[in-house]
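Just one protein chain is left out here, and the rest sit where they should.
Labels run A and B following the written order; every chain starts at residue 1.
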Amino acid sequence: MSDLLEVRGLTKTYRRSRETIAALRGVDLTLAPGETLALVGNSGSGKTTLGRAIARLIEPDGGAIRFEGRDLLAMRGRELRAMRARLQIVFQEPLEAFNPRATVFRVIADPLRVHRLAGRAEMPEAVSRLLVRVGLEPALAARAVHEISGGQRQRVAIARAIATRPSLIVLDEPLSALDVSVRGRILALLDDLQAETGVAYLLITHDLGVANAVAGRITVIDGGSIVEEGPTKVVLADPQSAAARRLVAAVPRLHRRTEPARIGG
Amino acid sequence: MSGPLLLSVRGLGVRYRAEGQSVEALTGIDLDLHARERIAIIGESGSGKSTFGLALAGLLPRGSEVSGSIAWPGLGAAPKPGKDIGIVFQDPGSSLNPVLTVGEQVAEVCRTHLGMGWRRSYARAVELLDRVRLPSPEGIVRAYPHQLSGGQRQRVAIAMAIAGRPRLLIADEATSAIDTVVQAEIVGLIRELCSADALALLFITHDIALASGLVDRIAVFRAARMVEIGPAEEVVSAPSSPYTAALIDAHLGLDAA
Partner (left out) sequence: MSVLRFLRTPEGAVGGFLLAALAFVALSAPVLFPGDPLAIVGPAYLHPFANPAFPLGTDSLGRNVLAGVMHGARTSLVIGLAAAFAAIVVGSAVGTLAGLFGGVVDEVLMRITEAFQTVPAFLLALAFVSVVGPSMGTVVVAIALSAWTAPARVARAEVLSIRQRDYVAAARAVGMHPLAIAFREVLPNALPPVLSLASVIVASAILIEAALSFLGLGDPNVATWGTMISEGRNVLRSAAYLSIAPGIALMVTVLAIYFAGEGAVEAASARRIAS
């Protein structure tokens, strides 16, 4: 099967007052339709930069990106806007990614309206359906985005991204503020959606447990370069690169007493 | 190991008003917190964890109704956010000012709450950014928030929260965007501050494994109530509520396949 996404030699350098920061130094990456690829790396290694470059939100300095067989970096104007229905992104900080004056309803209705997937009359129904899908009450639609909890916001962000039924979603730390029960529901939702629509995920996460649970393949980025790539189980069981070894070694474990004893009832 | 009583909460309840409805976010919360003590709050999304932190800091939005009492026997007066209480908000980006460099923002906290001059505040800002393990802090002080990665912003927020040498640190998902390596270092830093500066900690998190390695006690919230509280090891090894047991079972470790 041909690749859904193919990234070749992507570079990006930022300038910040007197320094220059090479955030991406020639990144290669491929993603097949319906696949989940975990992108892990320590903080500041370039994960978000890569995810945003793929979502055409920052212009890379060099390299090429092909998406669904087309040259993504050459797309402009109307063509680019139409493509966005197929390639969505969930931002790392959900609150920052919402217009501070928006309601939950508007956030989720926007992609449906822009891509004409629902008319004014069907909109409330369509928004409710998406909210239920991510495990939220439809009544939440009337709230302002700052009037809901952190985990609820993260789910609203996911609802916005799946609204247009894209073929690729870049998920930038989509689960980082969710407790395990909700996280389980979201992972199941992402799974269902994948089975149903064949969407592929680029899952950016620092949580190796999550990567382990959902991604068949994992790629490790360090200092803007891919340092390791392979089946998740293999990489996590026997990391080769120093970066991957460090990440694996630092995973927090449950601190139980060795001999569980029940006190009281 | 823990010090004198810092904070005493009795029967705390919070209701929000939104779109004419009233949302019960917390009810009947009792909690005592001592100096040097570290408590984690875990619980499902929307259970009122952030609300509890905001209520303690006196930062609830206008129009919310608070019942019950929050007393500060360890302070003798109402606490000042920033000075007596350091807070890391759940979305660090939105608590940073987009038009000031991060150095200016951290230094400003030192200046207003520790009465330092501008030069010393700035030097301390660099030192604090180093302590939260930001790479090349001399460069990062001059960066604007949007020029940093998510995890770097979160560490700036932590530096700002501890800059005023508070008595209580409320950390709301403060390490959620930080990789495990730095996370472990931040946890070490917090532990050090608690014992050296007699800091008390309220650590709000969804990561029960991370909590169990850091705190003395764990409180579990569910649907606006505190359903369980006890010594960390006990809650983890012998949870008394079925919800806590489910949380522990659902923990995604590397060993679980």
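Odds and ends about this structure:
Everything that follows uses one rule, which is that a contact is a pair of C-beta atoms (placed from the backbone, for glycine too) under 8 Å apart; a residue touches a chain by one contact, two chains touch by 3 or more.
Predicted, not measured: the structure shown is a model, and the values here were computed from it.
Contact with the chain not shown here comes from a single listed residue; of A:A64, A:A85, A:M123 or A:A144, that residue is A:A85. When the missing chain is restored to the complex, the residue among A:F67, A:F98 or A:Y201 that touches it is A:F98.
Touch with the chain that is not drawn comes from one residue among A:V114, A:A144, A:L189 or A:A250, which is A:V114. Residues 52, 55, 57, 81-85, 88-89, 91, 93, 96-101, 110-111, 114-115, 160 of chain A touch the missing chain (whole complex, contact as defined above).
Within the entire complex, the positions of chain B that touch the omitted partner chain are 61-62, 93, 98-99, 144, 146.
Methods note: only the chains that are shown with their structure count from here on.
Mean C-alpha position of chain A lies 25 Å from that of chain B.
Residue ranges on chain A touching chain B, taken from their complex, read 14, 16-19, 40-44, 47-48, 92-96, 139, 142-144, 147-153, 155, 172-173, 176-184, 206-210, 212-213, 233, 236, 246-248, 250-257, 260-265. By the touch criterion stated above, chain B contacts chain A in their complex at residues 16, 18-19, 21, 42-46, 50, 90-94, 135-136, 139, 142-143, 147, 149-153, 155, 172-173, 176-184, 206-210, 212-213, 232-234, 236-238, 240, 246-248, 250-254, 256-257.
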